[in-house]
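The structure follows.
Every protein chain of the complex appears in place save one, which is left out.
This part shows chain A:
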Amino acid sequence: CCCGRELFSWRLHSDIISTVEFNYSGDLLATGDKGGRVVIFQREQENKSRPHSRGEYNVYSTFQSHEPEFDYLKSLEIEEKINKIRWLPQQNAAHFLLSTNDKTIKLWKISERDKRAEGYNLKDEDGRLRDPFRITALRVPILKPMDLMVEASPRRIFANAHTYHINSISVNSDHETYLSADDLRINLWHLEITDRSFNIVDIKPANMEELTEVITAAEFHPHQCNVFVYSSSKGTIRLCDMRSSALCDRHSKFFEEPEDPSSRSFFSEIISSISDVKFSHSGRYMMTRDYLSVKVWDLNMESRPVETHQVHEYLRSKLCSLYENDCIFDKFECCWNGSDSAIMTGSYNNFFRMFDRDTRRDVTLEASRESSKPRASLKPRKVCTGGKRKKDEISVDSLDFNKKILHTAWHPADNVIAVAATNNLYIFQDKIN
């Protein structure tokens, strides 16, 4: 439900957060930032002696995933910013995630170490090697508990497969393969194999002069391991079936909503560019985010979405200014809740929006230190578009366009959400009782 949200925890990152992702159980929350760092938060177990800290998220591990690189051949600097993080389903005690910057995807293993071996024969407690001639007796080393240490180690590096900037990665439901998408191509990888990837979509025209659209996002179907979708800068979504051909340049389904000619402007093309596409957990729907709205599509109907939700329609008259200050190029993400009954996406002024699909209600909330006190409910916000501004409303012209919420994530089961506001991470939960 959309109401009764309260601040759970708040963390300050050292850099602008560029991606937020819960793992499959929701116990871990990973964030990536512009500096190439990944911070993983872990939910505390319920503790009867500290009821208020139920399920708080605390830092679990921090590591540097990507470093800035320089492509000498092309005289290009490669940003270390983490574009996306995707968790792998957990198969053993360790956790695995994929993190990517513009060019390189890395598989990280995050594992705990809480025991340490002591009593080695060949080395001292402090690690110095012993002189073998001095050893007179043998013993079996024993494991002793130690302070929990969380280690992150790169297990695979998938590099040199993308000429353009990677915008998406998506783990397949087969848990063996994943896709990575850049502006013009989508590659299929096997998680174990780093020196080879298969190109499954290539929309680069023979003549770059004829380029009219780029790939903006791609995702595997949550259950059908042969199906994936990719969205374009033209506001279209293509669903592809890998069984039909090796190269999925031809789509199986093509989703496009006809443009409303009456709303045409200089910026019609920009605002129709899709910035994110997400399948519902059920796999029956998908959601797309363009600049002003989120749309829910039924995979069985290609002609138009089944729902359209306006995120900040009041910005339509400001498109020229937003073009000037580059805000019109902001890529907002969107997410489903665990039951697919609600969707969430961000906006400006640290506002984020939630839409309840069942009740058709929506709410605007704000993620800011001033308006969020621990265990105090978030107050719904309202943007005033007309002349008379009511109390507590904010006028469109007072919105702070530097405070944008591009990345949000919803716990896969509970009503806990993570909202990234620049370099602040807010975690909200539904009030209990």
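In this section, a contact is a pair of C-beta atoms (placed from the backbone, for glycine too) under 8 Å apart; a residue touches a chain by one contact, two chains touch by 3 or more; residues count from 1.
The definition used in the following text is that contacts and distances are computed from a predicted model.
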Name of the absent chain as recorded in UniProt (options "Proteasome subunit beta", "Ribosome production factor 2 homolog", "Centromere protein L" or "Immediate early response 5"): "Immediate early response 5"
Residue touching the undisplayed chain, where the options are A:25, A:90 or A:233: A:233
Per the touch definition above, residue among A:14, A:64 or A:163 touching the missing chain: A:163
Of A:78, A:94, A:225 or A:327, the residue in touch with the unshown chain: A:78
Residue of A:16, A:150 or A:214 touching the missing chain in the full complex: A:214
For chain A, the residues touching the chain missing from this view: 74-79, 81, 102, 163-165, 167, 183-184, 208-214, 216, 233, 265-270, 273, 320, 323-326, 329
